[in-house]
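Omission of a single protein chain aside, the complex is shown with its protein chains in their original locations.
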Amino acid sequence: MIDLHGFGDQLLSGTLVTLELGLVGMGAAVLLGLIFAPMKMSRLWPLRGIATTYTTTVRGIPELLVILLVYFGASRLVNGMADLVGYDGRIEISPFMSGAIALGFAYGAYATEIFRGALRAIPKGQIEAAQAIGMGRWITFRRIVLPQTWRIALPALGNLFLTLLKDTALVSVIGVEDLTREAAIATGYTKEPFTFYFAAAVMYLGLTVFCVIAIHYLEKIAGRGYARGEA
Amino acid sequence: MKTTMKMMLAATVAALTISGPAAAEDTLRIGTEGAYPPFNQIGPDGELEGFDIDIANALCEEMNRDCEFVTQDWDGIIPGLLANKYDAIIASMSITPERDKAVDFTGRYYSNKLRFAAKKSSDIKPTKESLEGKTIGAQRATISAQWLEENMGDIVEIKRYDTQENAFLELDSGRIDAVLADMLVAYEWLNSDAGSAYEFKGEAVYSGDKIAIAVKEGNDELRKEFNKAIKAIRKDGTYQEINEKYFPFDIY
Partner (left out) sequence: MNWQVMWDSLPELAEGALLTIELVAISGVLGLALAVPLALARVARPLWLRAGPFVYIFFFRGTPLLIQIFLVYYGASQFEAVRESFLWPILREAYWCAIIAFTMNTAAYTAEILRGAIQAVPEGEIEAAKAIGMGRWMRLRRVVLPRAFRIALPSYSNEVILMLKGSALASTITLLDLTGVARTLIAKTYMPIELFLAAGLFYLVITAIALQGFRFVEKRMHGVGE
C-alpha cells in the first residue's frame, strides 16, 4: 500500500488536533452566534449596527485573512488590554488558541445568521401565548424560544461544522500541528508530497464521514418527541 | 440535549480563557525560528539546536540569566517581539536600516554573505545578463529577498517562500532556476545529500552583512547586557568553541 515512512502516528495525532480545533472553534462560533443573533434582531439600532457590521464584514473576508489577523493581532490586543487593566505579567496565547479563536470568530458570523433564521422560524403564536399567561420576556426566551432554536438550527449548524472542520487546515499556516501541518512536515523529510497530502486527504474524508454520521444521530436525538413535517 | 450543549459551551469558554502558564518574571525569553539549519533548527528529538541556540545559551550563562526559547515563524518574528511574545530575537537576523526602525540591535555575533546557488549542470552566473528572465527563489522577509528586489527586481521573477527549506525544495523540483541565500546556510545544504547536485554560482554578491540580536526599541539595558556578554564569550574562547562545532572557519 502507500508507504508512510513511519509518519503514520504523526498524521493520526494531527487528525486529533484537527478534530479538537473543529470542536473548540465550533463552540466559540456557537457562543458568538447566540450573542449576536438576538443583537441583530434587537430594537436598539446601535446593537443591530454592531451585529450587522460583524456579520457583513467577517463573511466578506477570507478565513485565511481572519486567521492571520488574529494570529498577528491577538497578542498585541490581549497584552494591550492587559496593560489597560494594570496586569503586569505576560499572557501567552498558543497558536492552537489563536487558530481556534480565529476560526470561531470567522464562523460566528455564519452561526449568527443561522440562529437568526431559527429564531424567526419559531411561531409567533407561541411567544404570544407565553406572554398571555404572564411569562416575562427573558423567561419566554429561556423556556420557549431557546430550546426550539437548537432543534431548528441543528441541520444548518451541522453543515457549518463540516465546513469549519475543513477550514481547520488553514491554521497549519500559523504553525498549529494539525493534520495538514503534519503532512507538510512529513513531506519535508521524505520529499514525497503527493503521498502525504493524499494520505491527509483520505483522513479528512474519513473525518468528514465520521462527523456526518455523528451529526445524523445528534439530529435524531434533538428531534425526539417532535412530529416531523409539521406545517 | 440542552445540558450537554451547556456543558460543551462551558468547556469551550474555559478552554479559551485558560492559556499556557506564563514564564517566571525574570526569565529571558528568546525568540527564534527553528527552521534555519545549522543556526537554529528542531532536531530529531524535538528540541531546538544550532549555532544560534548555543550562542544564546552561552550568553545567558555569561549574563547569569535563565533563558527560555520561543519558536516563531520567520514572517512574524519581529511582530512577535513587538507584541511581547519574547524579549529578544536570536535567529540569524541581519541588521538592516528598515529593521532598525522597528527594533534595536546589539553588536554583531557573526558575519554573513549572500550567494547564489543552482544546479551544477546549469551555467548561471550572478550577472544581470545571465539571470535575465530567470526565476529566483529566496526566503520571504530576508535580506536575500530584499537584495533581489532592489538589484534584479525588473529582470527576474522573484519567488518568496516562508522557509529557507521550502526555497531549496523548489530549487530541487525545478520550479526555480536559482536560490539566493545566506552563504553559510546554503553551504550547509550544499554539503548535505539533498544539495549534492547543486553548487554556488559565482562569488558572493553581498558581503559585510552583520548578524545581531534584536531587542525591543528602547530596551537599552538588555542591549548593553548582550553586548557585554558577546565581548566576554569572544574573549574567553567560548565563542570559538561553538564556532568550531559548526564551521571549520571563523564566522565572526
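Going by the order they are written in, the chains are A and B; count residues from 1 in each one.
Operating definition for what follows: contacts are C-beta pairs under 8 Å (C-beta built on N, C-alpha and C of every residue); 3 or more make two chains touch, one makes a residue touch a chain.
The shown structure was predicted, so the numbers you read here are calculated from the model rather than taken from an experiment.
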Report task. Using the definition of touch stated at the top, determine which of A:4, A:69, A:122 or A:215 touches the missing chain. Result -> A:69
Requested in this report: Looking beyond the chains shown, say which of B:51, B:86, B:116 or B:161 touches the absent one.
Outcome: B:161
Query raised in the report: Just one of B:67, B:141, B:181 or B:230 touches the chain that is missing; which is it?
Result: B:141
Report task. Among A:152, A:173 or A:222, choose the residue that contacts the chain missing from this document, as touch is defined above. Result -> A:173
Query raised in the report: List the subunit B residues touching the unshown chain?
Result: 75-76, 78-79, 82, 98-99, 102, 140-141, 145-146, 159-161, 173-175
Report task. Please give every residue of subunit A in contact with the chain that is not shown. Result -> 56-57, 60-65, 68-69, 72-73, 76, 166-170, 172-173, 180, 183-184, 187, 191-195, 197-198, 200-201, 204-205, 208-209
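In the analysis below, only the chains that are shown with their structure count from here on.
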Report task. Measure off the straight-line distance from the CA centroid of subunit A to the CA centroid of subunit B, and report it in whole Å. Result -> 35
**Report entry** Touch list for subunit A against partner subunit B, complex
**Finding:** 23-24, 27-28, 30-31, 71-72, 75-76, 79, 89-94, 97, 100-101, 104, 147, 150, 174-175, 188, 191, 221-222
Query raised in the report: So in the complex, which bits of subunit B are touching subunit A?
Result: 1-2, 5, 8-9, 11-13, 15-16, 19-23, 25, 71, 73, 76, 79-80, 82-85, 165, 169, 172, 194
